[in-house]
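Take a look at the following structure, please.
Removed: one protein chain of the complex. Kept in place: all other protein chains.
This part shows chain A:
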Amino acid sequence: MTAQELAQSLVIAAPELLIAIGAMALLMVGVFVRKESANAIVTSLTVALLVAALGWMVFFAPMGPAFGGAYVHDAFTFFMKMLVLIGSIVALVMSVGFAREEKFDRFEFPILIALSTLGMMLMVSADNLLSLYMALELQSLALYVIAAINRDSARSTEAGLKYFVLGALSSGMMLYGISLIYGFTGHIGFDEIAAAVTGGERSIGVLFGLVFLLTGLAFKISAVPFHMWTPDVYEGAPTPVTAFFAAAPKMAAMAMLVRVVMDAFQPVTADWQQIIVFISIASMVLGAFAAIGQRNIKRLMAYSSIGHMGYALVGLAAGTVAGVQGVMLYMAIYLAMTLGTFAFILAMRRKDEGNVEQISDLAGYASNNPLMAAILTALMFSLAGIPPLAGFWGKWYVFLAAVEAGLWPLAIIGVLSSVVGAYYYLRIVKIMWFDDAEGRFVAPAGELRLVMGASGVFVLAYIVFGGPIAAYAEAAARTFF
């Protein structure tokens, strides 16, 4: 790599560099400011840092490959990184009120979020197996600690430990897969791998490598059968952490999965397609059926996220432009819905009990706060995929892509499980509007109201401004073809 190439690479990766350097600087800030105010200061600085990185990426960062093909920034990564950053920023902003009320003062929390965000951005941009693995580990190690951030709570530490053990296992499998792929193709770059498996016999070794690699990736997006950590971590971790887990990491992992299969393994679509179809169906069905009996709303959201990943994978299974476009839109819409829903979960605070997490606690929400209840209703309808809300369009795109690709059974199972899934979203609506109130929630903090409002507007008005987003996603999806 010449100096000029290096300089060019640094310019392309400037947003990531900004976060990397900023996070390290903030660690120092956290150590040297007074302990009581450390969390607040570092949180706001981290938000500023992430916003700056987002701004930089949107306005200044040029696109192109960097670091000798280890990294790439194109329309697809732009779209997905934007989702990652928005997810991280919003999750962090939503933690402010919680931190204040619950005396949750660990300045490491925002910094870990920044570091994991860095990992996610690199995951999205990774263009060979090695940078992919490094980025993934950076993200995962930060997430393991974040899951157990509340280390005085047995539930939080248990969640963190489970996540760590299963996560390490999946990382190990992935690494095994990567070495098999490298061994059999002789390459780690995605394009070179694609060239190596094009035409002729693809060896069984690559196939094994692919299986291991997909296993690791499935774990990261919490798709069945590697979803087991999700409900426990969602329930055990502090709510802002759960909100974060539900948003940004999913975006990054899905982006990574899309890039791996669409870029490196596109020539052997048939080989990975059957695996994706299987985990997609399993995720949709389990997500739909297991959620019905849940009483804890965070656990419910865990199953909901499993199901939603299944729907997003429907698009990926198609393996076409429309499919990738569907995945991208699905993830964007899912991000808005899940952040909005978690804003409500964070707002479920009673004066005397603190935060409550049971679905039954929402009883009578509509009579106490009709506007909020209306927004949450819209979100629930949207999650259920009822038109004309945003969630419907997400499903629309992926199912359409599947049908066009001839995957009829997948689309039909998807529609049927979304029918079952609608049940538990509608149950929340029913509890809010028709059950008798048990008590009031305290007025939510300003930032939560902002998030709720924004996500409410998004799901309601998506039909109006969805066109340009879809057009952009389509253009971005074409980068793989």
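Heads up, the rule we're going with is that a contact is a pair of C-beta atoms (placed from the backbone, for glycine too) under 8 Å apart; a residue touches a chain by one contact, two chains touch by 3 or more; residues count from 1.
By definition in this document, contacts and distances are computed from a predicted model.
Undergrad: So one subunit is absent here. Using its UniProt record, which name fits best from "Putative monovalent cation/H+ antiporter subunit A", "3-isopropylmalate dehydratase small subunit", "Protocatechuate 3,4-dioxygenase subunit alpha" or "PH adaptation potassium efflux system D transmembrane protein"?
TA: "Putative monovalent cation/H+ antiporter subunit A"
Undergrad: Among A:15, A:110 or A:231, which one touches the chain that has been omitted from the display?
TA: Hidden-chain contact among the options goes to A:231.
Undergrad: Out of A:159, A:328, A:362 or A:451, which is the one that touches the chain we can't see?
TA: A:159
Undergrad: Have a look at A:56, A:182, A:289 or A:480 and name the one touching the chain we're not showing.
TA: Answer from the full complex: A:289 touches the omitted chain.
Undergrad: What residue numbers in chain A mark contact with the hidden partner chain?
TA: So the residues of chain A touching the unseen chain are 154-155, 158-159, 161-162, 165-166, 169-170, 173, 180, 183-184, 186, 203-205, 207-208, 211, 215, 225-226, 228-229, 231-232, 235-236, 286, 289-295, 386-388, 399-400, 403-404, 408, 411-412, 415-416, 418-420, 422-423, 426, 430, 433-434, 463, 466-468, 470-471.
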